[in-house]
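For this view, one protein chain was removed and the others were kept in their places.
Labels run A, B and C following the written order; every chain starts at residue 1.
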Amino acid sequence: MLEHIINMRFEIAAVFLFAIGFMTLLHPNLIKKIIGINIMDTSIFLFLAAAGYVDGRTAPIVTGLGADPSQYINPVPSGLVLTGIVVSVSTTAFFLALTIRLYRKYNSLNLDKILLLARKGKEKV
Amino acid sequence: MILLQCLLLLGLIVCAASLPFIKRLLTTAIVFMAYSSIMAILWVMLESPDLAITEAAVGAGVTTVLFITTLSRIRELKGVDDDDRT
Amino acid sequence: MLPFYQNLPFFSIMLAMLVSIVCPLVKRTRPCYNLTVLATAMLFIFSVIVAICTGLQGESFTYQLGHFPAPWGNELRAGVLEGIMAACFTGVMLLSLTGGHQDFESDIENGKQNLYFLMINLLSASLLAQVYTNDMFTGYVFLEISGIAACAVVMATQTGLAIACTIRYMIFNSLGSGLFLLGVAILYRCTGQLLMEPLHNAVMLLSAQGSMVWPMIVSLGLMTVGLAAKSGQFPFHSWLPGAHSNATTTSSAILSGLVLKGYIIFEIKIIVRVFSLELLRQWHLTDILFLFGVGGMIIASLRARKEEQAKRMIAFSTVAQIGYIYAALGLGTKLGIAAACFQVIAHAFTKTMLFASVGTLIDVSGHEKRLHYLRGSARRAPLAGAAFTLGGLSLCGLPLLAGFGAKYLIANASFYNRYLTVAMLLALAFSSLLNALYYLPAIINFWMPPLEDYPVVRSDRSRRFSLIAFMIVNVALGVWFVPIMNLLLHGIELL
Partner (left out) sequence: MTEPNGRFSQWLRGETDLFDEARSLILNQDGVPPADPPKKKPKRRKTGAMLHRRYTMFHILFVTSCILLLALLLSAVMDLPTFGDPYAPSSNEVSDRYVADGLEETGALNAVAGMILDYRAFDTFGESTVLFAAAISVLFLLQHRTDSHRHAFAPVTTNENDLILQTAVRISFPFILMFGSYVVLNGHLSPGGGFSGGAVLGAGLILYGAAFGREGLSEKLPPERTSRITVICLLIYAALKCFSFFTGANHMAIEIPKGIPGAILSSGFILPLNICVGIIVACTIFNFFLLITEGDD
């Protein structure tokens, strides 16, 4: 069992990171929520990229024609994760823009407090 | 090699787990930068260099700079940033 | 050479994307609005042609994107079901856009209206892509696009409450697509495929051998939970009322009528094309879907009764109708899936009509949102009042209307599932009663003599046309729901 856990270290770490990211979503502060979502995304990418790794093989930069696929790792997951990282940057930037606008209006980063103020219609500006 | 990977993964989990308990928001941004840097090293160990460059430039570089500039816009950096108060 | 109509799905997605990319260059509002309406009209024509041609051919086709065949390159797949769904979505988008050009000027800042139209075009592009795609990761990418575009549309009015509800909606969106991607990652780990047909063969092979069945169940569960979170299904619906009630009239109509449905069609394709229905029944996932669907139907309708604001009440009734769809999916039979597709069409037309008419009623009575102050507003805008009445009665299940057709088909589909028949019929009856308990008072409230007399404002001419068109389509759906049902059933056979 311990041997299996050591063998599957990347996937187990990714699952734990996903759970930690999921838990930081609980925190009322907006910046913490955004970091939580970032951690969840990077943990999924770690899980996906670990699917492509094969022992004793190198990065998929072929040297000549007719390359032997048994020397290189699987390029598909790193391609998917490359596009995934860009998605998480754009969602983070969108979140931060929303946070600035909310802080301008309600002078607080606590989402629960903001929602209460918003429902009562108390805008600072 | 496996031991180093396990240590780095543990470092990742420690970085991620410490975030909800840090009071100052600037410290959370810097811990997140550490988290992304460790992730970039892990990509290199997983034999995918494209991801390492992207994660280093985007995760450690751009995202953290955006966090810190947001905090400066919210004037958090003047030591008034206990997240419970705001 | 391919027959020309097979290029149309690719053309419609590319057209929608290109129009949305060009939007920021068009500075003034009118040309941008006309461009959007023209593009949506062309998309509608393309989708109708696809639906008709595949109907005549009787079989669906796959369109290979690029020079490489299926498991290597990317692929689109279109059939009768996809054609009908695309035609319905683009048709509803066209009708709700033609009606709304006055409230764009009033609600959104004048410098930024072309960016708003950019987001509307991105929404229609991602809807079409989710209907036509045959690849899981492309589906994930377009989930993200429709997530960001929907959040941008919700915050277009830039009021404090709108931005607060947008950030909440964005959190649920990221959570949903994160869970979906985790499901795709586990599935890729087990099978090594990303396109739907090879994935189906690999899943069938693995379930026959009985190896790695539990990771596949977990992956399907994660994907379903991710898509349910994004489409506002019952346990994850807390973001929906805030987001849909604070947007402009047209955008709340588009959001609740169409955007939620794109995810559901993608969910149906995953269930039917990747994991066959027998597999789902064998894994008892259909029962969980049924449970959550019925829960949504009952609890959301109960919650809607307590609402004082008109738009929030309709948003909660959206959550209830989404519960109908998931309950129909939970029946686990092809007939159930066809009934769910009919409910998607019926709800898309009815809900958009409701939001459009309430928007007009609110404009007519001095932008007062609460139901009590909207009293008698139907007398000031009779057409909008009639549209709201028809929509409300349709959702309560009055015969000869779209809602009745959907409820009848779901009930009919439940007879083929021995265990769930009684539960389904009870749930249908109870939730229809609850619907009546909050729609009828609202309708009566609108038609009662008004409190004080607001100046009579003529609702703009284009909104009139779209409301009449919605009413006609609603009655048409209610009258000919059996032939449409056979078409949908035929489409699902081809899926």
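Keep this in mind: a contact is a pair of C-beta atoms (placed from the backbone, for glycine too) under 8 Å apart; a residue touches a chain by one contact, two chains touch by 3 or more.
In this text the structure is predicted, and so the values were computed from the model without any measurement.
Q: Shown chains touched by the missing chain?
A: Over the full assembly, the chain not pictured touches A, B, C.
Q: Please identify which residue in C:L38, C:M448 or C:A476 touches the non-displayed chain.
A: In the complete complex, the chain left out is touched by residue C:M448.
Q: Looking beyond the chains shown, say which of C:M212, C:L302, C:A469 or C:L494 touches the absent one.
A: Candidates C:M212, C:L302, C:A469 or C:L494; residue touching the omitted chain: C:M212.
Q: If the hidden chain were put back, which of C:V131, C:M155, C:M223 or C:L361 would touch it?
A: With C:V131, C:M155, C:M223 or C:L361 as choices, the missing chain is touched by C:M155.
Q: Write the list of chain C residues that the hidden chain touches.
A: So the residues of chain C touching the missing chain come out as 1-2, 6-7, 10, 14, 17-18, 20-22, 24-25, 63-68, 71-74, 109, 111-112, 115-116, 118-119, 122, 125, 129, 135, 137-138, 141-142, 144-145, 148-149, 151-152, 155-156, 158, 163, 182, 186, 188-193, 198, 202, 212, 214-215, 218-219, 221, 306, 308, 370, 372-373, 375, 441, 444, 448-449, 451.
Q: Which parts of chain A face the unshown chain closely enough to count as touching?
A: So the residues of chain A touching the unseen chain are 4, 7-12, 15-16, 18-19, 22-23, 26, 50-55, 57, 59-70, 72, 74-80, 82-83, 85-87, 89-91, 93-94, 96-98, 100-101, 104, 112.
Q: Footprint of the hidden chain on chain B, which residues?
A: 48-50, 52-54, 57-58, 61-62, 65-66, 68-70, 72-73
By definition in this document, only the chains that are shown with their structure count from here on.
Q: As a quick test, compute the distance in whole Å between the mean CA positions of chain A and chain B.
A: Comparing mean C-alpha positions, chain B is 11 Å from chain A.
Q: From the mean C-alpha coordinate of chain B to that of chain C, what's the distance rounded to whole Å?
A: Comparing mean C-alpha positions, chain C is 38 Å from chain B.
Q: For chain C, which residues are shared contacts with two or more other chains?
A: Residues of chain C touching two or more partner chains: there are none.
Q: Spell out the residues on chain B that touch chain A in their complex, using ranges where they run on.
A: Interface residues on chain B, with respect to chain A: 2, 5-6, 9, 12-13, 16-17, 19-20, 25, 28-29, 32, 35-36, 39, 42-43, 46-51, 54-55, 58-59, 62-63, 66-67, 70-71, 73-74, 83, 86.
Q: For chain A, which residues count as touching chain C in their complex?
A: 18, 25, 30, 33, 37, 40-41, 44, 47-48, 51, 76-77, 80, 83-84, 87, 90-91, 94-95, 98-99, 101-102, 105-106, 111, 114-115, 117-119, 121, 123
Q: For chain A, which residues count as touching chain B in their complex?
A: That would be residues 6, 9-10, 13, 16-17, 20-21, 23-24, 26-27, 29, 31-32, 34-36, 38-39, 42, 45-46, 49-50, 52-53, 57-59, 73, 77-78, 81-82, 85-86, 89, 92-93, 96, 99-100, 103, 107-110 of chain A.
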